[in-house]
Each structure stands twice: as structure tokens, then as C-alpha cells.
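Sharing a structure here in C-alpha cells format.
One protein chain omitted, others in place.
Entry: chain A
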Amino acid sequence: MSSRDFILNKIRQACVSEPTSPPTVPFFHTSSDRIVEKFQKSLEMMGGDILPKGEKDPYEFVKTKLASAKIICPVVPEIVGNCPLTEYTTPASLQNVDYGVIRASFGVAETGSICLTDQNLLINTLGYLPQHLIILLDPTQIVENLHDAYARPEWKQVHYAALHSGPSATADIEGVLIRGAQGVRSLSVFFD
């Protein structure tokens, strides 16, 4: 008998229950008022920040951030960079990128998270190997909580997705909080 059948048989012998359906989960909505404000507050708590819109050019603050960076890898048409992704780009080669600029699929107000899928990232390591990330997010794509987030269609379409809630962090040594553990050192969101 294969291990698979051995395990499944053993489990089936252990469980003889009347068929039931799994519990259904309510959405626990409270109010969708000021959802963008709530998102901002949660994101800041997780160590991320929001880039304001500029007066004449809305992307002014994004561009200021990028001004001193050597290698910029945007995968959005709104921002110009100098490290285009091609079919030859390998995941590891993104290690020298200073800034990645990516559009998120959606945001979650409860936790200040943004969802980056393999379709947003093109190469998944773009979400982790650059030193910093700038994320473009359409504020109408912010949902109230994680129940809404997991009801989104993306999860059944992509092969990879992650909820990013601020930059990478660790508190493994004496509980001291460090931003920029293994992944990015900073994460800024820009609403457009």
C-alpha cells in the first residue's frame, strides 16, 4: 500500500462522523466609512507610509524619493526606471535594485495590507529583493477587512500572491523592532 493510501485509510478509520458542512463565516462588517483613512492608519502602524499627491504633478513625491536611487525597476507605466524586466531577467538578478515600483491588486483597511500577485510583480522576487518598494494603489480597491480580502477573485486566478503589511521586520533579538529584516527596508504606498 502506498503511504498515501495508508494515511488516508488510517484517518478514515479514526473518523466516523455524520456528514456535516463546514461553518459559514460572516463578514463582520462594521462600517465602510473612512475606509481609506483606516487603511492609512493601519499601514503606518505596520511601518509603511503614504506618499502624498503633488500639486502640479501628482507623482512629484514618488519622483523625489526615486531621485537619488541608482537602480529603479518599475513595472507600472506611470513611472520611468532604468532596469526593465525582460524574459532573460532571473529572480536573483533583482538583488541590486534600489527601488521596485509595483501596482497592488487591492488593499485591506483592517491590517493596512496590500495584495501583490504574480501578475503585479512579473517576477516574484521584485517584492522582496529590492531595498525599497513604492506601491501604487487605487483607493477604491481597498476592502474593509480580511474576510473581504479572501473573498476577492484573485486567489483563484494566480499562482502566487502575498499580503504585504509594511516593510519586512523582525524582533527576534530581545524584542527590539527592526524594519528591514530579510525583505525590503521600506514600503511606501501612493494612492492614484
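Before moving on, here are some points about what is shown:
The working rule: a residue touches a chain if its C-beta (ideal position, glycine included) is under 8 Å from a C-beta of that chain, and two chains touch if they have at least 3 such contacts; residues count from 1.
Simple rule for what comes next: contacts and distances are computed from a predicted model.
For the omitted chain of this complex, the UniProt record lists the protein as "Lactate utilization protein B", which is one of "Monosaccharide ABC transporter membrane protein (CUT2 family)", "Transcription initiation protein", "Lactate utilization protein B" or "Putative DNA modification/repair radical SAM protein". For the chain missing from the display, the contacting residue among A:S32, A:N82 or A:Q95 is A:Q95, taking the whole complex into account. The missing chain lies against chain A, touching residues 2-4, 6-8, 10-15, 17, 19-25, 28, 42, 45-47, 91-92, 95, 110-113, 118, 124-125, 127-129, 145-147, 149-151, 155-156, 158-176, 178, 180-184.
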